[in-house]
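Have a look at the structure below before the remarks.
The other protein chains are all here in position, but one chain of the complex has been omitted.
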Amino acid sequence: MTTAVPTAPAPAAPPAGRLRRHRPVLLLLAPGALALLLTYALPLVWVVRMALNRPLDGGAILQTVTLSTFTDVLASSHYWNVIGQTLQLGVLTTVFTLLLSYPVALFLARTTSRWRSLLFALAVAPLLISSVARTFGWMAILGNQGVVNKTLLAIGVIDDPLRLANNMTGVVIASTEIYMPFAILAMLAGFGRLDPELERAAASLGAGRFAVLRRVVLPLTAPGVLTASLLVFVLSLSGYVTPRLIGGGRVFVLATEIYDEAMNSLNWPVAAVLSVLLLLLFGLVVAVHLWAQRVLEARFTGRGRSTS
Amino acid sequence: MRSGPVARIGWAVLLTVLYLFLLAPVIIVFIESFDTSTYLRFPPQGFSLEPYRQVFANPDFQAGLKVSAVTAATTTLLALLCGVPAALALTRLRFRGRGAVEAAFLSPLLVPNIVLGLALLILFAPIPLTDTYWGLILAHLGVTIPYVVRTVTAALAGADPRAEEAAATLGAGPFTVFRRVTLPAIRPGLFSGGIIAFLLSFDETVISLFVSGHTVRPLPVAVLQYVEYRSDPSIAALSVCLVLLSVVAVVLVERGLGLRRSLRP
Amino acid sequence: MADQPAAPARAGYLRLAGLTKVFPGEGGPQGAAVAGIDLEVAHGELLAVLGPSGCGKSTTLRMIAGLIEPSAGTVEVGGRDITRLPVHRRDMGVVFQSYALFPHLDVFRNVAFGLEMRKTAKSEVRTRVARALDLVRLGHLGDRRVSQLSGGQQQRVALARALVIEPAVLLLDEPLSNLDAQLRGAMRDEIRRIHDETGITTVFVTHDQREALSMADRVAVMNAGRVEQLGTPEEVYERPSGRFTAEFVGRANLLPGTVTATHGAGGGAGAEVAIPGLGTVRATGDAVTPEGRATVMLRPHRITLRAAGKADAGPRGTVLSAGYSGEVIGYRVRAAHDGPELEVEHPAGAGTAFGPGAEVLIGWDDAAPRLVADDGDPA
Amino acid sequence: MADQPAAPARAGYLRLAGLTKVFPGEGGPQGAAVAGIDLEVAHGELLAVLGPSGCGKSTTLRMIAGLIEPSAGTVEVGGRDITRLPVHRRDMGVVFQSYALFPHLDVFRNVAFGLEMRKTAKSEVRTRVARALDLVRLGHLGDRRVSQLSGGQQQRVALARALVIEPAVLLLDEPLSNLDAQLRGAMRDEIRRIHDETGITTVFVTHDQREALSMADRVAVMNAGRVEQLGTPEEVYERPSGRFTAEFVGRANLLPGTVTATHGAGGGAGAEVAIPGLGTVRATGDAVTPEGRATVMLRPHRITLRAAGKADAGPRGTVLSAGYSGEVIGYRVRAAHDGPELEVEHPAGAGTAFGPGAEVLIGWDDAAPRLVADDGDPA
Partner (left out) sequence: ASPDTADGNGDTTTITFMGFYGTFQDAFTEQVIKPFEDANPGIKVTYVPIQNSSEVLAKLRASTSRPAADVALMDSSVAPTANEEGLFARLDPELVPNLDRLVDEAASKDGFGPGLTLDSLSILYNTERVDTPPTSWNDLWDEEYRGRLAMPIADTRGVALIIALSQILGTDYQQDIDPAIDRLKELAPAVETWQPAPDVYTAVQSGEADIAVGWNARGQYYQDTSGGVVAPVLPEEGTVTQINTINLVNNSPRAEAAQKFIDYAISAEAQQAFDEAAYYAPVNKDTELAPEVRDRTTASAEQQARQIPVDWSWLTTRYTAWVDRIKQEVIGG
């Protein structure tokens, strides 16, 4: 097979060649990258920069580089209270959302009903409905004069209205509903391993309904639940509309504080510091999540576990 | 597999309750939207279409609707222009750091809107881009691009790259392949991604709160500010209109790529 | 169902009576997915259910396992009606086509699952799982993750998992269909060996003729929800009751002709059939229509071709195409000028080969022609 | 068949020289996916590339088509180096395993696509597409949606789409693997027919021995990125160059022994090999190690078994297991008491069958034993 090759033998791609090969990649990525740089990366840098300034009285800003705004915020028991309430809201909302979403997701993952599409749409469509509109609905449901209290008072179950709104309870209830579609979607996406055949296999081996749930369904759906929990936690940490409208002024979370500091007190440095704190909290949550995911994944693939 | 009647009924009841909970605010808002009283009360005091008339007569809402529609349409267009090429690169080209680039494109989803809103305010205020259409559009662009990238990536993953290769072997150059084979194949995904981007932008509240003002005030901000002062049935009527808009979107998305694939988190 | 010398005289251990399944919303052109199956499987027997895709094999198996509720009919094991018993209370080992191993458990825990459900003591679980794993020759892989196993190994884990509970009946749903050819042969022998060692009554579903014939004691050929024929592998292959079985179990030339004479009766019955292009053929069997027509089945490998000299007598034909495949050469031959097209298989290597266009003399093994009822339902 | 009068003496039309592909991040235990392939395909020839999964068949084909950039080596067509030519400027028809039809276009537009890219006149497109569809016998389905076609029909549309541009080379990647057995046989004949009608140089990839042997003019047997053997179907099957080919192309008993005598040379070479349990076997071929050892290949269907009378001479054996499959009975036989285990295939139906434990006399076709180089790489 002696063929005179007319073209030069291809050497290891020279730099020019590499650029040529990568040009389509760069061209395709450029518009999106530019947009994200402008609308996302740059603003975040600006926030961090702002957090290093000092606020002056009446909302003026001293351009400087200092951590004193951070230390001031962290020295204030109020902000610790805010962080505590933010976490409390996040944890409660996440727990309830998961509890209520799991059966729905499980149902949707398994049903073969011909209404399946409709039921799926009903479960996740609220996602696409303005959260202001939904929160407004909850105001009408949970208030002292709301649907729940009016009904219970009318049928004589209670004498005084239940305090369902204007406090953490109300915010958690409404947030739970608002984040359920997210959780359901995330769970469904993560339920890929939930092959109904596995449940049948377990039953054929003598597992009753509960044993199937505990020994097969729960472990298999754990990754989906984990993803959902991250999503909901992260979303609820930064929720603004619901705490504002249903919190009755006594639910202080980072989001409402950031807004107040930025828009009412005009204290941008403090708002920026709170934002950076929220971002750090996020980073922490995501890191924990990734770790948990790896642990869980190792259980399925055996990676990270020395097999003898 | 068979299960006892008790378990089956219990399961059905549980699901019904959960669905009711999930849909409760929408149902209540719908009921209240026909009330005749001047503030929200339950049960409703009467039935009238007056709240709907008020919604359409309210100049704030009219202006907000226009702002939201223009912003959402422009944002959608730009998000598609930015997101589709990126999705193409991410699914069809092999390059080093692909995973990192993809993560970067999806990462705005992990930044709280409230932080992004403040960040944009700080960046835009001195330029000044606050209270302008372009400021609003840019602000929305950051949060819609990831969704477009994701739906289009899903659509591309579902479209057979072999068909593109086949077209190439039949003599189609890269651009022709995209126009004649890739584009038709991902049209449903493009459509769904566009609808979702539109709706996200149309419903965006928190970021808009920071970067909008009274000249350019989108509908959700107008609604939120209205709700801070008043709670009459017209706001319920407006909510019903927003819900209907979402329902239309859901139907369209389902017709396209399918809800499930479009919304996958 | 012909005569069954192989089937033991013992009464059926697993009995299906009128087992029927109509899926809700179904009942279209085909009607029921399973349309009234009566079947008895003897204790310790290995029965293969063979049929094309969609004929209702899995549905039948799942009704036996309790995974699908029958629309009508009963399932009995050892004389006890278990039709209404929930799955987890039936004592059946099921091997699923997809294996359905638990991905979150390692091999040992997969196999142990059924014993744990039975609250077997820890130490006993250990010994019995070890024994089951040894039986499927995976004793050394107990702590592997399922995802780290090859297809064949997963298949064997599934088998061990079903066997370890020592079920009354073992049910296998196309257990080999996901394996490649090499592995398939090995697993076939393996399953037969394990069956012979454990003696568990086994029903196994397949659409692969070869699998069914080589492994089973008896074969039930299914079509469109019904059992077409039930018999030993040889019965089913050599003496198919109808056109469907003839064509589905192996390849067949089915040649319609006119009966010129019949003789004998029962198992010894036979007829002479005039077939255009082939002359008169003596065939066994009694499937003759009242109008005196019959269909003769000739398997391709039972037909011989010889180079035709000018003077040779006997049916002639022209080779249309020839395909070499190592073991055999497959020919398509047109009998006479306008006679039927025949499929013929010759052992390759030895003897002459013919190219397209060659004139050949067509002959066949005397015992080969067989009358087949033409049920007008080609596979 | 026989020895290939079809393979023309013309120089290679399609030439691969040192074609190599190392995927980035690869280079682990196996090294390159394709490790330096040299191959010439004559004008109008149909070459099959046969090999197990993952051996690099598709990668080779895709490098020819220009869909993968080779790490080294060249591709030439008609003397022109096209190694760096982009896909859409090469003149190759490719049929993908998954067909890769354009789902948004109807059958006609699918087939017309390539012509449109070439800016062929409308009227000519019409006639050529019609002709191509007729060639694959789909003339009547031009306005069907692709999704309304069966697998076999889709396959034919893919073929028509590749053929209509009258490519210099036609490349097929496992075109039949998605079809069921019945259809596969028909499509095999169809592709061969079309090839004979059009005379287009064709390379086609498969892992199915039967497909390769029955369709191709020549077969390239690939293993782990290399071509193990290149030859006519008969050469590859009857005279495998090594253990891999012997075992991958058909089933084989490979029996190591000691050479007691050799004779002849080249094509007529042969040797006598003493094999424990079988005695001395005369085999063709020259694959003898310097130490005087050799491996004899005996195909299972070339071995005969006879019932062993007490006084009969010759190698004996004991049947270990017997598997009926309609056409043949597969036996496993232990030669002598401690000799090798043999796979044997007998035509079923005619003659006697042996049960496990039966004592048999082992014989074989004289022409059957063949020396095979033992490259120590079992399939």
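Odds and ends about this structure:
Labels for the chains are A, B, C and D, by order of writing; each one numbers its residues from 1.
Operating definition for what follows: a contact is a pair of C-beta atoms (placed from the backbone, for glycine too) under 8 Å apart; a residue touches a chain by one contact, two chains touch by 3 or more.
Computed from a predicted model, the values in this text were never measured in an experiment.
From the options A:Asn166, A:Ser204, A:Thr227 or A:Ser275, the residue with contact to the unseen chain in the full assembly is A:Asn166.
The chain not shown here is touched by just one of A:Leu119, A:Leu218, A:Leu266 or A:Leu296, and that residue is A:Leu266. Against the chain not displayed here, chain B makes contact via residues 38-41, 125-126, 128, 130-132, 213-216, 225-231.
Mapped onto chain A, contacts with the missing chain fall at residues 57-60, 76-78, 81, 139, 143-145, 160, 163, 165-166, 244-250, 252, 263-267.
To be clear about the criterion, only the chains that are shown with their structure count from here on.
Between chain A and chain B the centroid-to-centroid distance comes to 16 Å (mean Cα coordinates, whole Å).
With centres taken as mean Cα positions, chain D sits 28 Å from chain C.
The geometric centre of chain A is 55 Å away from that of chain D, both derived from CA atoms. Among the residues of chain D, none is found touching two or more other chains. In chain B, the residues touching two or more other chains are 1, 3.
Note for the complex: chain A touches chain B at residues 22, 24-25, 27-36, 38-40, 42-44, 46-47, 50, 100, 103-104, 107, 117, 119-141, 145-147, 150, 174, 177, 180-182, 185-186, 188-189, 199-200, 203, 209, 227, 231, 234, 237-238, 240-241, 245, 254-255, 258-259, 262-263, 268, 271-272, 275, 278-279, 282, 286. Per the touch definition, chain C reaches chain A in the complex via residues 25, 65-67, 86-90, 92-94, 96, 98, 100-104, 106, 113-114, 117-118, 143-145, 147-148, 161-162, 165. Those residues of chain C that touch chain D in the complex are listed here as 180, 182, 188-189, 209-210, 213-215, 233-234, 237-238, 249-250, 299, 301-302, 321-327, 329-330, 345, 347-350, 353, 355, 365, 367-368.
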